[in-house]
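Mind looking over this structure? Questions follow.
Note that this complex is displayed minus one protein chain, with the remaining chains in position.
Right after this comes chain A.
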Amino acid sequence: MSATSVLFDAPGPRARRASLIGSVVSLTAITAGAAWIIWILAAPRVSGGITLPGMFDASRWDILTDPQVWGFIGTGVAATLQAAAVAAAGAVALGVVLSLLRSSRLPWVRIPTAILLEFFRGMPVLLMMLFILLVASTGAFWAVVLALIVYNGTLIGEALRAGLAALPRGQREAALSLGMREFQSKLLVEFPQALRQMLPIIVAQLVVLLKDTSLGYIVGYNEIIRSNMNNLASFFGNRYLFTLFVVTLVIYLTINLLLSWLARWLSWRTASGSGTVAAGADPGTADPTSAIRLVQAASTAQHPGTGTHL
């Protein structure tokens, strides 16, 4: 956020006053908006001549004191995390393989991989889930997991390939001059560096993967949304729909924000670590396109979520 401080002067007394007024006005507006929403939610509502209690009435929240309900919610969370964990492991593994194939020197390996990557990147995950569900008839769990592996694996593979391409050419030349084979150089010298460079992007992609397990709701996998909102809400009645929605939202936000912060922390750590490497490299001998790619890759790494996401 260095740009922000440059866009306006260090505020003098008048600007400070204007900023203070702006702060107070906007804070009032935001508070008023929030209060309005809360007031609407809290108001009792009339439906078909019957008056129902507002959204914050105790009778809408009493199920949360029931440990069995929490046990059921826990099952949903476990199902989501299980699908996410299996898919994450698979996606990283597939990504590694794809990035190696994609950056191969053999055209008959590289080109089909590139086409395959393009194909899977342009397709909705949901359609893939439906595809696997119907064509392979694997059941909902594997439909969700396999589709997420294929989709996120291609994106992680693409990120790793960009990382490989962004490495200084000297790394490879040095490895080859030491007598390493092409594949040894790739696996022992280039790949570990690319992986480290792209780690924040990969973790950001895993957040996306976790969010996408919620698509299981549509194809019939009992993850959090389906188990909370469909099963619990239909068991206890529509009265608790809002309550269960809030619970689900809080669970998702907690898990995802923790993962996002991990991604940001990794990004900050790798950025500070690679700074010395970049400063040590001689700009004169570096390949200009690879330098540009490195800058791009680094700038994407600074903002996980803007590169590969959703």
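In this section, a residue touches a chain if its C-beta (ideal position, glycine included) is under 8 Å from a C-beta of that chain, and two chains touch if they have at least 3 such contacts; residues count from 1.
Methods note: contacts and distances are computed from a predicted model.
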| item | value |
| --- | --- |
| Protein name (UniProt record) of the chain left out of view, among "Ribose ABC transport system, ATP-binding protein RbsA", "Alkylphosphonate utilization protein PhnH", "Amino acid ABC transporter permease" or "Cytochrome c domain-containing protein" | "Amino acid ABC transporter permease" |
| Among A:138, A:256 or A:270, the residue in touch with the chain that has been omitted | A:256 |
| Selected from A:125, A:175, A:201 or A:232 as touching the chain missing from the view | A:125 |
| Contact footprint on chain A, counting only the chain that is left out | 1-4, 6-9, 11, 15, 19, 22-23, 26-27, 30, 40-41, 45, 47, 55, 118-119, 121-127, 130-131, 134-135, 207, 211-215, 217-218, 225, 229, 238, 241-242, 245, 248-249, 252-253, 256-257, 260, 292, 296, 299, 302-303, 305-310 |
